[in-house]
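Excluded from the complex is one protein chain; the other protein chains are retained at their positions.
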Amino acid sequence: MAVMTYREALNLALREEMRRDPRVFVMGEEVGLYDGAYKVTQGLLKEFGEKRIVDTPICESGFTGIGVGAAMLGLRPVVEMMTFNFSILALDQIVNSAAKMCYMSGGQYNVPLVVRGPGGPAAQLAAQHSQSMETYFYHVPGLKVVRPSTPGDAKGLLKSAIRDDNPVIFIESETLYAIKGEVPEDPEYLIPLGVAAVRREGTDVTVIAYMGMLYRALEVAEELDKDGISVEIVDPRTLRPMDTATILGSVRKTHRCVVIEAGAGFAGMGSEIAATIQEEAFDDLDAPVARVTGENAPMPYARNLELLKTPSKAKILAAIRRVCA
Amino acid sequence: MAVMTYREALNLALREEMRRDPRVFVMGEEVGLYDGAYKVTQGLLKEFGEKRIVDTPICESGFTGIGVGAAMLGLRPVVEMMTFNFSILALDQIVNSAAKMCYMSGGQYNVPLVVRGPGGPAAQLAAQHSQSMETYFYHVPGLKVVRPSTPGDAKGLLKSAIRDDNPVIFIESETLYAIKGEVPEDPEYLIPLGVAAVRREGTDVTVIAYMGMLYRALEVAEELDKDGISVEIVDPRTLRPMDTATILGSVRKTHRCVVIEAGAGFAGMGSEIAATIQEEAFDDLDAPVARVTGENAPMPYARNLELLKTPSKAKILAAIRRVCA
Amino acid sequence: MKTVAPSARLDSELARRLLTQMQLIRRFEEKAAEMYAMGKIGGFLHLYIGQEAVAVGATAACRSDDYSVSSYREHGHCLAKGSDPRRIMAELFGRMDGLSKGKGGSMHLFDKGVNFLGGHGIVGAHLPLAAGAGFAIKYQGGDQVVLCYFGDGAVPEGEFHESLNLCALWKLPVVYICENNRYAMGTAIHRALAQTEIWRFAETYGIKGEAVDGMDVLAIRDCVGRAVERARREKVPTLIEARTYRFRGHSMRDPAGAIYRTKEEVEREKQRDPIVLFSERCLKDGALTEADLKLIEKAVADQVDEAVAFAEASPEPPPEELFTDVYKD
Partner (left out) sequence: MKTVAPSARLDSELARRLLTQMQLIRRFEEKAAEMYAMGKIGGFLHLYIGQEAVAVGATAACRSDDYSVSSYREHGHCLAKGSDPRRIMAELFGRMDGLSKGKGGSMHLFDKGVNFLGGHGIVGAHLPLAAGAGFAIKYQGGDQVVLCYFGDGAVPEGEFHESLNLCALWKLPVVYICENNRYAMGTAIHRALAQTEIWRFAETYGIKGEAVDGMDVLAIRDCVGRAVERARREKVPTLIEARTYRFRGHSMRDPAGAIYRTKEEVEREKQRDPIVLFSERCLKDGALTEADLKLIEKAVADQVDEAVAFAEASPEPPPEELFTDVYKD
């Protein structure tokens, strides 16, 4: 087991999969010569050359469509969105071409495409560059949606995503690229899509969180430990398909649940999780499932407002205390 | 009070608002010479001329962006999406330009834009042309989202949308254009955005439904009446902002709730409503909030499969019976 | 408009093949229109009638391992590529033996067996897909070519520009064939485009553009043939504007198509029916006889009847098909 950054883990996953399968190629803005806007693809051009590391002009719909078309002919494209904010320009290709192709063709043409890049809140990038974009994807039948929270997951899930025969939306995080963690060096280290991880065991309350929010939740859990509240933390890892069994299992044990979500709260991932829990485990609940979400406003630039926009530790703490009261 | 079709009611609303305010204009594919792909704009070119009824080439992002830019300079564009399926190509302009402009400019530039057209399931139009598109919008701070279920609402809500100083997503339905209903002729008949309607009073269970699903729910309610189950039906009318007070009021009375939604179920509107109800009215609930939603598959073409995809009366009935058991 | 002198000598085998294909498309669609009126087919049905020479001429310039991709008006392209008319009709009927088990319908015909990459419903969206297929061919070291058919209505969409730029920049073996039938639904081309000579868009990207008479199957075959050769040898894209006309309305829901064009215009254009023109040419050249024409007509009619019978006999997809193919396992 090596210790490496989240960024290095992604890079390693890409390298391993490209070495393993000549059909895998990487395409996107600045992925080659520039070594990636966030350096995730660093060194890949050098190792694999221009044929397989393809710098594109700025035309998200065009090059994502190229990814879909190439996948129909049997290649396995990994398309980088410089940040996921720009994926909105490629959304038609993702939703109407990639996600529906297998279905519309009655199974003749599947689309083994990965669209990856950083998403979610980033430091003071304001309304257009700091959005939780998963909401545009997890509703869509035909897509899989991954949000990897640790370096080890980044590697194991990206490798599974690349080997998956379906379009996978893989949303990383700018704010996690530099974190370090243990990453298995085994080139066959795969984490199956659709399996949640229990990040911390506990008995009093289940907290569901991923990405930056997971780390905030872990800190809060430590603090609450001192007060005798034992927090279990579940990281869904894949949002679609969602590992409902693990979530329900935990809630059936703790009888209480708080869902944390960085994005705006209305009709978000937290809504789905809360709705499912109350539907499936109503009698197990000692309190309503609470949601702590980003506020329902665009992301402001000013640092002080930005801090208010995304769930703070204080808000998470208060919500957990509330459901445990 | 006149009786007219939903289509005529929309047409009337457009005419009245265009007569009232010279800043209002209509733009979109086939809205003029062709009188509208679904004839909602019939006769408008004749009455208002080419300056105010603007046929566009097929370039949804381009002409929606023109709408946003024109709105910044004080016009009040009504942009038609031939069907809302195509709005995905304009999503960046709606989400990143229209919805965020007021915020990013600190209130200097607001965007009084209406984007309207039919959405939701339509007869055998298959995966790309038969989607419940509201899911791409109601999550977005800065937008308002309307789904008008009756001819009267179509008129009153469209007029409010046009007079609103913010971008409003107004999604009609192909399958409702021909239905008839009472429509006030008063040119000042406005239904405020954000106010739900109780479509049927009842005491045993609250059903939340809109558009085609509302009519299905009404039929089911009649059937259940015979069995002594009294169904209250709430039509949210506006999805963002959601009239949570009316919904909660009803649920606090009936203690049971079923949410119906035509679109795919995972992380849809039903999820939000169910999550909110359990959060706010947990102790009032005698059963978990049930969701009856479209199946998690793209829309198939074959008629028999299509019927299985969207919530049937049988499924709605079963869900209501289940929560009332 | 550049036109091209048809190849001097018309080979009988070729003549028979081209005419049969055009006739098949015509009769197949006439029958589909009937079936639509009878409620056997639902949704949207966009007929290709009047434009048959384009699909047939273009496909005749290709090898069978080349690829085609099209919009929702794709029955003709799919048939020309060699799909089984029975399975297409079954697809239109929404039946299990349809190309896509009835899940795609008229707008979404796909046939992997003949390298037909589908009918696509979002205007402009398949232009990048064609580029992607071209990219894959080059990546895999193949020498196939991709034909991408689209309407004049797709030209104002951003993806037209993105695709042409990418294909020109990366030298991808794609032949873009714009079937300019002068209208996008009810919008005449001069109300949609600042540049109505669509082939001229090619210039800016430094690629070859050419206009061709879309009613002349041989002219199309020649013109596309040159483009295909360029694509195969030099891996460069071409933009072809095939000038044609749709004889019917935009779809079965716009049967007359009479609001935006005059009856006279439609009648005048019907005088240049590509099937009639080519039949006459074949007779004049002596490539085919009247008897040949009758035989072709008969064979095609039988094929279409058979397609209907096949579709009728095919079962509906079973309920579990709703959930298959959402993902590939």
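Residue numbering begins at 1 within each chain, and the chains themselves are lettered A, B and C in the order written.
The rule we apply is simple: a contact is a pair of C-beta atoms (placed from the backbone, for glycine too) under 8 Å apart; a residue touches a chain by one contact, two chains touch by 3 or more.
Keep in mind that what you see is a predicted model, and the values were worked out from it rather than measured.
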*For the chain that's not shown, point to the residue among C:K103, C:H161 or C:R281 touching it.*
C:H161
*asked:* Just to verify: which one of A:Y6, A:F25, A:F48 or A:F86 makes contact with the chain not shown?
replied: A:F86
*Based on the whole complex, identify which of C:C78, C:I122 or C:A192 touches the chain you can't see.*
C:A192
*Return the single residue from A:A9, A:A37 or A:V114 that touches the missing chain.*
A:A37
*Which residues does chain C use to touch the chain missing from this display?*
156-162, 164-166, 168-169, 191-195, 200-201, 203-207
_What does the interface between chain B and the hidden chain look like in terms of residue numbers?_
25, 51, 56-57, 59, 61-75, 92-93, 96-97, 101-110, 141-142, 144, 165-166
*Given the full complex, what residues of chain A touch the hidden partner chain?*
29-30, 33-35, 37, 55, 57-59, 61-62, 85-86, 89, 123-129, 295-298, 300-305, 308-309
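By definition in this document, only the chains that are shown with their structure count from here on.
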*Roughly how many whole angstrom separate the Cα centroids of chain B and chain C?*
37
*asked:* Between chain A and chain B, what distance separates the C-alpha centroids? Give it in angstrom.
replied: 30
_Multi-partner residues of chain B (at least 2 other chains)_ = 85, 89, 126-128, 296-298, 300
*Can you list the chain C residues in contact with two or more other chains?*
100-104, 108, 120-122, 158, 326
